[in-house]
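Excluded from the complex is one protein chain; the other protein chains are retained at their positions.
By written order: A, B and C. Residues from 1 in each chain.
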Amino acid sequence: METTRLEAFADGVFAIAATLLIIDVSVRAPGGELGHAILEAWPEYAAYGVSFVTIGIMWVNHHTCMRQIAAVDRRFLTINLLLLMCIAFVPFPTNLIAEHFHDDGLRAAALTYGVTLTITSVCFGSFWFYAARGGRLLAEDADPRVISGISRSYLPGVPIYGTATLVALWSAKAAVALFGVIALFYLLESSILGSRATS
Amino acid sequence: METTRLEAFADGVFAIAATLLIIDVSVRAPGGELGHAILEAWPEYAAYGVSFVTIGIMWVNHHTCMRQIAAVDRRFLTINLLLLMCIAFVPFPTNLIAEHFHDDGLRAAALTYGVTLTITSVCFGSFWFYAARGGRLLAEDADPRVISGISRSYLPGVPIYGTATLVALWSAKAAVALFGVIALFYLLESSILGSRATS
Amino acid sequence: METTRLEAFADGVFAIAATLLIIDVSVRAPGGELGHAILEAWPEYAAYGVSFVTIGIMWVNHHTCMRQIAAVDRRFLTINLLLLMCIAFVPFPTNLIAEHFHDDGLRAAALTYGVTLTITSVCFGSFWFYAARGGRLLAEDADPRVISGISRSYLPGVPIYGTATLVALWSAKAAVALFGVIALFYLLESSILGSRATS
Partner (left out) sequence: METTRLEAFADGVFAIAATLLIIDVSVRAPGGELGHAILEAWPEYAAYGVSFVTIGIMWVNHHTCMRQIAAVDRRFLTINLLLLMCIAFVPFPTNLIAEHFHDDGLRAAALTYGVTLTITSVCFGSFWFYAARGGRLLAEDADPRVISGISRSYLPGVPIYGTATLVALWSAKAAVALFGVIALFYLLESSILGSRATS
């Protein structure tokens, strides 16, 4: 298995998972009330946006890792498969939050979303640290500063999403707001801090 | 991030968003009335066609830009992600127009479609002008005439879609017709004016 | 636009259109009657199979053409876009046939399927003959026998699907059987006649 084939499959899953999110965005109302219903449905668009951006950033991170990786073994393929399984799962809890934003179900929806993203972060950490531990799958000429930079950036993922999940036990709305803030933070961090050319 | 990987992900989102449009085309009727119902559903096919062509032309334009771009920085990745988020959103307002073509909801549906495409045009402009401003991400040997040609062709996008959106406040049907005419215009412009080989 | 990018987008649309066909295959029944309902739903599987094979063969043909084509102009891009729009439309009439196989709606469904594939054949012919006319977009070293072989194989497409569509006016079941036979014929023709290595 060359790394390029793994990337082609992963690209497909990332692109499909993100684009499928739109299937769950729908507004059903009689003609005369449609305008009002479209405005009322803002949690659906917000949930779509947050999950699209979250999957998009994970796609960017996946490639940042793959650029340092020169070889693939079967254990790595397995970890990658579990990671993609988590990412393709994201549309489900996204839809739960959108559907139950205005009712009692929001806590359960937010917990499901948080658990999904926490497990995804665990898989993402395993993905990277399995490849990087002792330079197992890295390119020989990989820059140690880039490697340790990626490693440092992966450490906070699990605590951040784990904390947001625990917040849902206290306040579902606060947790949902936090998921949005985390996505926005990652987006702005890329955009503001990272304006150096990377190719 | 190499430009080729960005293109692979973008290709996926464009192809999936366009192909997913068919999911919303459906006709439900008892057997004996099916023929009539299939003919009655022409706004669904028209909406499918207009949005498929619109997404397809945006895909062509995306590649026209990418051919001039030699480097990618993280801010550009962010803009590209927001652009793709808009494009993957198009099936939602497309379905609203198809569902409400014959009732009072058409104005709200047309406004939603227009706002979506206006924001998409803003993102597309940002995408190109961020890369082109001062030659920031362009190839060193990029032809200045090609660059300014692309820039000129991007300027009318926002006013055109913005105007069509405003027309919806006056007449929903006129706005919907205008969306069709705009797609047809871009399609014919490519076809009639642009028969020069580009590869 | 390089031919490889056009192929990447087309590959995506072909693969998605074929794979999306499964969304419309569904059997809803209470537990105790599920076994019976699954057997009763055979037209759904047959329709899935016929359309999957039809789209798959069109994918093979698309690449057979693209291997002879060295350049792409904007008019060709437009024709290609219209062709892909037809192919991505195929799941809709496929589902009509599956849903109405046992009722009065089959004639209307078969006509819709036939018209879709006839128009698709027209687009496919335009796609090839636009590129091949006077060698407009062909590679300079293209083998004239291969070119005229492809041209010959494209001529019967429109009459074959047009005839099957007309048959639906006389007997819907006969037309549906004919769509299956045509797909099987193309599949076996490839398999039995064409065992020469092509790479």
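Going forward, a contact is a pair of C-beta atoms (placed from the backbone, for glycine too) under 8 Å apart; a residue touches a chain by one contact, two chains touch by 3 or more.
Quick caveat: nothing in here was measured; it's all calculated off a predicted structure.
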Among the chains presented, those that the missing one touches: A, C
Selected residue (touches chain absent from view) among A:Leu20, A:Val122, A:Ala142 or A:Val158: A:Leu20
Full-complex contact with the absent chain, from C:Gly49, C:Gly125 or C:Gly180: C:Gly49
Given A:Ala70, A:Val122 or A:Ala142, the one touching the chain that is not displayed: A:Ala70
Positions on chain C contacted by the hidden chain, ascending: 7-8, 11-12, 14-16, 18-23, 25-27, 29-35, 38, 48-49, 52-53, 56-57, 59-60, 63-64, 67, 187, 190-199
Interface with the undisplayed chain - residues on chain A: 1-3, 5, 8-9, 12-13, 16-17, 20, 23, 70-75, 77-79, 81, 84-85, 88-89, 91-92, 95-96, 100, 103-109, 111-112, 137
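In this section, only the chains that are shown with their structure count from here on.
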Cα superposition of chain A on its sequence copy chain C - rotation in ° rounded to nearest 5: 180
Chain C against chain B, contact positions shared by both copies (same if over half, else different): different
Chain centre separation (chain B, chain C; CA means) in Å: 26
Two or more partner chains touched - positions in chain B: 8, 12, 16, 20, 23
